[in-house]
Every structure is written in C-alpha cells, then in structure tokens.
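Worksheet for the structure shown next.
Removed: one protein chain of the complex. Kept in place: all other protein chains.
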Amino acid sequence: MAEKGYLPKEKIKEFVEALGKDATVFAPCLEGDTIVFREYAAGKEISLDRPANTPPKGAIYPQCETLLSFEFKKEADSPQKMDVELKVNTDFPKAVVFGGRPCDARGFTVIDRVFVNTDTADPYYKKRRENTTIVTKCCNGPVAGCFCVGVGGGPAVTEGSDVVMTEVDGGYYLEAVTDKGKAVMSLPMIQDGASYEAKAKQANEKATAAVRNPFPAGADKISGDLFDSGDFWGRVIDKCLSCGACTFLCPTCYCFNITDEQAITTGERIRSWDSCMFQHFTLETSGHNPRPVKHKRFRNRVGHKFYYYPEKYDGAIACTGCGRCIRYCPVSVDISEIVGYLRDPKADPKEWAAEKKDAKN
Amino acid sequence: MSTQKLKEIIKQVLPDVETVICWQDGFDKLNVTPIFITSPEQADKVVWNPLCAQNLASYLPSQKKKVAVAVKGCDSRTIVQYMQEGLIDRDNVVIIGIPCKGVVSKKKVQKAIGNEPVEDVTFTDGSVKVKTPSGEKTFAIADVCPGKCASCQYPTPIVYDHLTSEAIKSDKPAESVYADVAELEGKTLEERKAYFLGQFDKCIRCYACRNACPMCVCQDSCIAETREPHWITQKLSLDEKLMFHMIHSLHLAGRCVECGECERVCPMEIPVAKLKKKINKEMRDLFDYTPGVNPEDKPPMYTFNVDEAKIKEHKL
Amino acid sequence: MRVGVFICHCGSNIAGTVDVAKVAEEARKMPGVAYATAYMYTCSEPGQKEITDAIERDKLDRIVVAACSPRMHENTFRRTIMKAGLNRYFFEQANIREHVSWIGLDKELNTQKAIEEVRMAVAKVMKNKPLFSSSFKINKRVLVIGGGVAGMQAALDCADGGLEVVMVEKSPSIGGMMARLDKTFPTVDCSICILGPKMVDVAQHDLIKLHAYSEIAEIKGYVGNYQIKIKKKPPYVDWTKCTGCGLCMEKCPTKNAYDHFNFGAAPTRAINIPFPQAIPKKATIDPNHCRQFVKGKCGVCAKVCPTGAINYEMQDEFITEEVGAIITATGYGLMDIERLTEYGGGRYPDVITGIQYERFLNASGPTSGHIIRPSDHEEPKTIVFVACAGSRDKSLGVPYCSNFCCMYIAKQAILTKDHIPDSQSYVFYMDVRSPGKGYDEFTRRAQEEYGAKYIRGRVSRIYPKGKKMVVKGADTLLGTQVEIEADLVVLGTAVVSAPGAAQMAEKLHISYDTFGFYVESHPKLRPVETNTSGVFLAGACQGPKDIPASVGQGSAAAAKVLSLFSKDMLESDPAIAQVNQNTCVGCLKCLKTCPFQAIVEDILRSGKKVAKVIETVCAGCGVCTSTCPCGAIQLQHFTDNQLLAEVNAICQK
Partner (left out) sequence: MSEVAAKELRIVGFLCNWCSYGGADTAGVGRFKQPTDLRIIRVPCSGRVDPMFVVRALITGADGVLVSGCHPRDCHYTDGNFYARRRLEMLKRLLPFLGIDDKRFHYTWVSASEGAKWQQVVTDFTKQVHALGPMHQK
C-alpha cells in the first residue's frame, strides 16, 4: 500500500464518507460565515479554504464531557439508607480528525505531554487520542496572525499528523506519516501519488517562506526580571477585555474545570474547558483570588505557554502559532509581539513598553 | 484630515488626565488596537480611519483616575447611558468626539478578499482599497460596514468636550434602525426558532460578547459562571447557551446602546445583537425610550408609571 | 441532610381525594428524606407532637409538612420545630389542600400533583438556611388617624394604657359622623350627649396630642419606627388666640358658604365653628367662599374678633411625628345623591339624604329641630323613607348592604312622630336588617307604636306633582303597585369608602378592596389588623358598621397596640435581603428600585462602592433580588437558588 497518494478534489466527500464507515469523522463544516469542527453527517458542507474558526481540539478533548454519572437508589421501606450507582464511560468510538491544519495537529502533541505521556495520564483524553486518526491539510499560505514557523512549526510540518495532504493542481497529494496513516492510504479512491511529490514539496516550501517569523533571534528564553515586573504587564494589557476567546480558540490550552450537577435523583460530574483569563479561574473558596486583575491573568497565560511549560518539558513551547488568539481577539492583542519583546527587550523597543508618567495606577 | 486634529487635541488634554484612550495600528494592516497614551510621543502613534470600530468607552467604568477617550457617535451613547446609570463620574472623563461616516467590519472585508493575508489598506472618502498577494480590490464602505452603520442615527457624538471636525447629520431613515428585526419578525415562529437555535449552537461560551459589552459592568461576578446563584451549568448544551444569551439580553433590556461590539467581537460570527435590538424596539414602542440619548432619562426597567399607557392586561 | 416529611389527612379534606399513603411512600424515596409519614391532623397537638418526637428520634434537621395553605399554619409549624430545637426557617409547607385536594376529584392526578408538591418543598427546604431575627427598639407612641367615635375610643384606650397618642383629624373638629347625629338607635340616646364627654376626654387627656384640621402627608419607616409627616391645613385663624366666642360667625357677610358639617342641608357662614360642642371649639375660614379670598377684600371677621385671631396669611405647616404603631379610623362616606337619578336625587330639593334629615331633626341643626321641606320651609305631613337607596345594587357598584340604614330610618320614623304628631311616615324596604340587641324590637315599635307604615318593595321612580313628590313603587306583600304623594322623601343613601381612602391606603402600604374599604388581615380571625405589621384598623374604614361595632373595634385596635408595645424590643423579620459584598459591583440598581428605600450606598475599606441593606427597613419584597444582575443581593428564604430548586424539581426534561 503506497505511502504516497493522490486524491482528486471532487472525491473529497467520498473520501470523508469512507473514513466515516467505522469511525466518527470530525471535519470543518461551513455554517453561515463560520467554519466549525463538527461530527460530519450527510448534508454538511466541508470547507478547506481557510483554517476553521475553532481548532479540532474538541474532537479529542471536548469542551464539555461527562466524567461520570450517578443515580441515588432508595427503597421506600428504608428511607434512611441510600446507595449511589456510578456509571463511567471511557470507551469511545474510532474517530478521524479530517481537515485540521499542521498547527492544530501539533497542538495535540502539546496536550499529549500533559495528558498522555505521564504516569498520571487522563483516561478519557488518552483513549480518544489512541482511537483518533489525524488527517491534516497543509496550508497554502498564512492567514492573518499566523506565526507557526516562529515556534518550531510550519505550514507543512507533519508532527502530530497521521496523514498530511498538500493541495496540488486539482487534488491533494497525500503522504502517510504513521502506521495509522498507512491504513488510511489503503482506501480505494486514493490513486498513486508519487508523481505529485515534487510539486507538493515545492508548494510547501513556497508556503513556508510566506509565513512571518516574529522571533528572528530564534527561540531563546524569556528574560525573567522583565517577566516578573507587574509594571510591564500593567502597561501591556490595559486594553485586554479578559474574555475567554483566546483560550477557547487555542489548540494547546487544556485547563479545565470540574462541576457536579444534580437533578433530584440523578446527576453527573462535568469536565469543561476553563479559561485562565476568567476572573473565577483562581477564585478560592475563601473568596481570595491570587490573580484578581487582568494583567496578572494575562501574564499567566503568556507564562504558561512560553515560560513555565518550556521549563517543565525541556524547551517545548506550548504554542503552535495558529494565530487564532490574535485573529479573534476583540482588541487585537498580539501575543507574538509581546513574547518577541520579552525575549529580546532591546531589539525593538515598543512604545507600550515606555515608562508610565507615575507608578502603576 | 481629522487624524491630525485628533493628535493635537490629545496632546492638548494629556497634561490634565492620567491616560488618553485612542486607537493605533494593529498587528496587520486590517486591524487597529487600543492605545493607552501617557506620554506625548505616544500621541503620534494614534490613527483614525474606518477600521477604528472598537467602542473605547467600554474602558471607562474600570478607570480609577481622570481619563480622556476618543469616541465616535455610537460610542458616545455608551457614555450617556453611563451617566444615566451613574456608572461613571462625568467630570472624570474628557470626551474627544469624532464625527464618523461609518466604520468597516474587518470580517466582511476578509470574506470579500477570500481571507488572503492583507498587505496594505488605504482609505479614500467612502471606499477602502485592500492590497493582497493576488492584487488590489476596492470596496465601498457602505458594502463592508457593520449593520449599525447602515442605519446610523448619531454620526456625531451626543456628548463631547472636543470635536475633531464639524458635526454631521444622519442621512439614514429612522425606521432603517430595526429593519433587520422587522425582517426576522416577518418569519414564522418555527423559522425564527430554528434560526436562533442554529446560531447559538455555534457559541463556545467564551464570553467575548459579555466582556466587550460596555453595559456589562458586573462581568467579573457574572451569573453565567457562579454557583451562588446557580442559574446555568457549565454544560455546552444548547439550553445552557440559550440561557446565557437570554441572561445577557434581559440584563440589557432598556440599556443596550446598540454599539454592536457584541457582534463585532464574536469569534463564531453569531448575530448576538438581534435579541438586544428586538428588546430595544419594544422599549421604544412601550416606553418611547431610546437608551443612551438623553442623560436625564431613566432606564425603563428601573422605574415605572402607576398607569402604563401602552401596557394592557392580556386576556386569555 | 435528614428531611422529615409529614403528609396530613386533614380528616377527609385531603385524604378524600389524595392517596396520602402513596405520597408518603414516594416521599421516602426522595434523596435526603429520612422519615415520611401520613397523619390524621398534623396541626393538632398530637400531630405537632408527632413532629417533635420524629425530630428527636430520627435526628431530623429539616421538616416538610404537606397539608393546608402555609398562609394558614406556617407559623404554627415553625413554632413546633422551634420547640424541638430547629431553626424555624428549616421548614416548608406544601399546599396539597387548597391547591390540590379541594379543587379536583381525580384521585390519581391529585396524588401525582401532591407528590410533586412534596418534591418541590423537599427541594426547597434542602436549600434553606437558618435565619435569626435581630431586635430593635420600639417607639412607644401611637398615631390615630381619624377623630370619629372609633378613633376616639382607640386613642382613649391607648392613652389610658399609658401610651402617648397623636391624633390627626381632617375636619376642624373631632366627632366624625356621630357628632352629626341627633339621636342614636336603639336607645334614642342624644348622640352628642354620649359623644361629647368622650370628645372632652380626648381634648383633656394629657397623653393625647390632637392635630385637628390636619392630614397625613407622608409615612416612612416600619413597625416600631414610623416617621409621620403631618400637613396642618391653614384655618386662617390663630387657634391659640381664638376663644370660640362665635362673634366672627355672626358678623360674616357671606351667608351662602357650603356647610360640610350639615352636608349642605343649609348654607353657613364663610367663617364658622362646625357645631356648638366642637372640639377644638375654634373658628375656621373656608377660603372658597370667604370674600377676603374670593374677591380679595372684606376683613369683617378680622375687625370684630376680640382677640385678633384672624390671620389671612397662614400657610400649610408640616410637622413630623415619630410613632411605633398606626390605628386607622378614617370612617366612611355617603354615596353622592346625584347618582340616584331615578329618585330625582340632587334635582328635587324635597328629596334629601338621611344625614340631612338627621340635621333637620337636631336641635343644634340648621332648623333648630323643626322638620321643614327645603323647597318651601313648610312642615311636611307625609314623609317617605326609602331604604337601600344605592345599597345592594350591582349596577351602582355597591352590591353590599350598608349595615345601619334600616335602623336609623326606623329611628327617624319614630322621631318624626314626636316632632310632628299628625304626620304619617312610610318606609319602602327590601329586608329590614336589625340584628343587634334590641334592634328588631325597636323597628317593631316604629311600626306599632309610632304608626310608620312599612311597605315591602323597591321604589321605581320619584317625580314632582305640584307641591308634592310622587313616590312610585311596588308592594310585594300585596302584589300591587303603590303610589304615595309625599311632602318629603328621605333616601337611606349607600355607605361608601371615605373620600381619599385609596390615597391614604397607598401611604400606609395597606391594601383596599374594589370599594375602597381597607382589607383586614383575616375577615374572621384578625379583623382589626392589616397585612402590614404595625398598622391597625378600627371602625367603618374597614367596612360599613354601626357605632357599637366601631367602638368595639376602637378598643380592639388599642388592645393590639398595647400588646405590641408590651415588649421593649421588637423582633425584626429575618426573611430580608442580604448583600454579598464580594460579588456586588456597586451599580446600585437595587437602591434605585427598592420600594422602601431600605438600601444605601456603602464604601468598603478598599474604596470599593457596594450596596448595603438596612435590616429594619427591608420589608422582604425581593424586587432588589430580581433587579440585581449578578445576584449579589439575595432575599433570604426566597433566594434565587431556593426558587430555582423548586423550578428544577418541576421541570425535569
């Protein structure tokens, strides 16, 4: 079975439905002006011409899932005795993430380090991750905000993907990256693609050159003292609205919240994404909140991705440069510009870094 | 051009305020981002063009000291509503008014140019020219402006201390304001239900619409996330999303100044302002009240008349 | 959480159409319920003992009783669980009688509904928090509004009980309607002879402070701490100087001023003292008729007044009184005679109202006791009394009986015979209402001894014929039409609520019915209390009633106030609003919408602006809780979570 294949554009629907035979396919569906990752079903329109508004992270790490459900059981004749029946479900069907981008796929590798490659693996994420095949579409070029090349990625990087597709005249050049990917290549509608390999390589190089790199000096560490100065963050982030758009659109954010919901006799324990930009993220039961103001929260967000995570996972950056947090930020905060300055304060002094007239207000 | 006049005014007011809030260039040519000016050099960074869509008045309630802020006509209604509800101290705000002929929705432009990266954006009176790798395209601002500009009734700020150019009058008919609401009202109950449930299904509960909303001053203790009171769960079901958007709409009843920020910032392009505009239409019909127009008005949901002219008892 | 559920049979009231055993069984299956039983009469002594025993035995910490309406026995059961050591707010009552068993016969549906009502109550009780009332000082002074017989009785009883009383009377003198009467039934006592001494007592009692010719402008505060703003209307006579000599009345050139005291039975002077026994016996100028005000030039009374008491420049004067309780005795009004069009009310001078006739009978009345025909001042020989003139008539919006017209008509028939021995009285009646002691015997005497002819039938029309007034009616006993040519017609006009009663109720925060009479807390068990603690009712303001009932209620209201003030401190109602000052953002929308101004702005040490509730002023309506966008202010015992628990218990998808 060939490692290299070719899939004509008009066969995309057929290919997705074939993938859907024994697995649930998550594909970027066009709904109005929005492209959302949905479980593919007949009648949904797949759109590959720009990265989806949301990353496919939800396919493996859903925004809201039931960790366990419980039911109280009581007998009428012994009202003081009540036992609880727990139901846990961790067997998930096979799935395929189709149409994600290389930065989305690399996002999973960031989460894998925390949820899978540890002795305290998360059973839910791990099971779904193992059951999922990731078919990634390489980018023809960057969109507003992209900077994947700056964080070790690229529009054609294969890390995290099982199959990569590159758009070449009238179809897609497929290349299997892993064994799981090879299984996909065996589908009937995939023709032999060796002849397209060169053209695909050329298209990928052209795309890689087009993406901006916000960190020309390379990936050296963030300067500690500047990072720790509250004054710096106060000036940087006055404009931030402290909403959750950046974190909920980020392929690498994995923080979550657990809440129990009970309805008289039944109930469930829910895990849902949480955002470090929300006021409630670090609100303690005592009412104390170590990060009550937004600039402390934003410092934590940047720190987690570019400071704490790299320290813990020997230099790996918890950001794949997809640019969604820049593209969809209500006030266009550019994280790459801030991190660029943190890494090399002298290289390009930004006006927002200028000293304020008096101390912090 | 009024950008030069804007910079002069900013430098003039800077000494007696803590900060001047205005716009500056963003991360690419199609984006502007706010700037909190504290020193005269920063004033040169300021821009004013149809990309300056964001309503900067939203920052005012959180400012502790005296600040100046640049506002368009629609943004000024936010300040008037703050005055009505006592959420800011008018003497602590220097308002730099900018008469505006309509801003641009960057999402509409991106869609029009097929989401290609933008190399350059220039503005001539009434139109915008966008340079992309596959060439240049020009659009009339009226075709790529957000809904609110197509029916703008207040191009010139209602309250201001300085004005960057002569006041201009609105040339849009009053009934165009609620044209989109009327169009939806024309549909059947089922069609509207399907429309709204379909749209709200895309919601990812990131609360950008709430945090961008100038009137949502209690966003840090919003009941969408609290357990005391426990109105909604953290589930991502359609019910909970619908509940959140109803909470937002009902809390804005008689207060929403239609600045359009909620729709502008929604990453999933959900028309969240529709519910608020429908309530505003009812406020106008019921109480002849338009939010954010007259500082002396009282928001209708926090007052009452013993005899309500337009509220009749419903018969079964 | 260990909830005890008690389902009440209520005899057969509930058990008749609800399977109470099944409800108890289902209750036992509900999470948190540790004990559930059905009991014959839960509100009875043994029933309450069943609850206290169960609390001991099964260490219950929350109680639900499914029985009648909480408006009936909520306090009973709260006291029960308090005796067993639980906080009285760890209790919920499910209404499965008035709202379930009594309104439907389908046992299966009723049982299902009763189970869900219990499920709602259990869901709510599990969210209840212990609440503790704080106590606050009482201002042991009482305000009596209205100086009629009921108000005077209440004031005297309170003052004799040692309380300081502030009495406010709208007209220039106390005495109310009774002061206008000549005689009273059934004893035919002279009205002013029995009322006068009481009026003097009121005037001379050192604990009673009288504000006559004054009105209530505004009432603020709550039981134990009311601030009453009183508007003292200008009599244009300095009452400290006026000795009541009446000289001004004699000399006043305006002779056609409307006489409020005599209900316009005859004109009076622009400056007058209402009646000889008036308390305070001071003159008052009617600005609408006095030439000094109307034409701007006269001043006769100022010239003749020996003490120079006249002062045309007097203005409204506002004073504030602090009191702890309010007794409302604002009396009643009479239907406007012009509304009785078919009787020629207001069109024919010889068709007058009962109270005007009473003034003619009265020796100190405008005709010094001589009964005359207003048209030609002749002595009438044939007088027709019409009972139920406007009363018991839905079309005029007065479907009720006015209580005492039959009795005063009988009295007037008797007095007419005394005044004019050769006169003949006729009384058109539907049913003679004479329930009191000696009442029926009195009406018998009117017919047998004094020859009044009682005709059972309604009057259809009254029209003039020459000098006579023809009264056309039916006589249902004879089954014929009847026509009487009368010299004078007296209409027993309907009793209605006092003018301005509705505005007064709104100031007092008490409710009034569609006729304007004030609504008592319970028609049978609490007739003199209102739903607003600290505000009591006495007399006809609560509904038409005669003098003995009004006096009785005067004393009852006084007794209620005296018992309220028997304690030095009053317990505040703990079910009031509380602010969580961590989540409050200080938008103060609650402050703007609080009907009682019970919320104020507070600045925390951190400089943050937040809302604060004044515990003793909050009445517990909850408008603030539904106004607060972030739920920072919560009405205790009706918090958002408690009500949501009930909603969720019903709405299970």
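To keep things simple, chains are lettered A, B and C as they appear, and every chain counts its residues starting from 1.
Simple rule for what comes next: a contact is a pair of C-beta atoms (placed from the backbone, for glycine too) under 8 Å apart; a residue touches a chain by one contact, two chains touch by 3 or more.
This is a predicted model, so every value here is computed, not measured.
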The chain left out touches which of the shown chains?
B, C
Using the touch definition from the top, which of B:D91, B:D125, B:E296 or B:E313 touches the missing chain?
B:E313
Residue in contact with the excluded chain [from C:S44, C:S69, C:T307 or C:S460]
C:S69
Spell out the interface residues on subunit C facing the chain that's missing from view.
69-72, 95, 97-100, 102-106, 108-110, 112-113, 116-117, 120, 502, 506, 509, 511-513, 519, 531-532, 575, 593, 595-596, 619-623, 625-627, 635, 638, 640, 643-644, 646-648, 650-653
Mind listing the subunit B residues that contact the chain we can't see here?
181, 184-185, 189-190, 192-197, 231, 239, 242-243, 246-247, 249-250, 253-254, 275, 278-279, 282-283, 286-287, 300-301, 304-306, 308, 311, 313-314, 316
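The definition used in the following text is that only the chains that are shown with their structure count from here on.
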Work through the pairs of chains, note which ones touch, and then classify the graph as line, ring, star, complete or other.
complete
Inter-centroid spacing, subunit C versus subunit A (mean Cα positions, whole Å):
71
Indicate the whole-number Å distance between the mean C-alpha point of subunit B and the mean C-alpha point of subunit C.
54
Going by residue number, subunit B touches two or more other chains at 220-221, 226
Can you list the residues of subunit A that touch 2 or more other chains?
none
For the complex, give me every residue of subunit A touching subunit B.
31-34, 36, 49-50, 53-54, 62-64, 141-145, 210, 235, 238-239, 241-245, 247-249, 257, 259, 261, 270, 272, 275, 278-280, 324, 326, 328, 330-334, 336-337, 351-352, 354, 356-357, 361
In the complex, go through subunit B and note every residue touching subunit A.
18-19, 26-28, 30-36, 38-39, 41-42, 45, 54, 58-59, 64-65, 107, 110-111, 114-118, 133, 198-199, 202, 204-208, 210-212, 219-221, 225-227, 233-237, 261, 264-265, 267-270
Which residues of subunit A touch subunit C in the complex?
72, 74-77, 79-80, 82, 263-265, 287
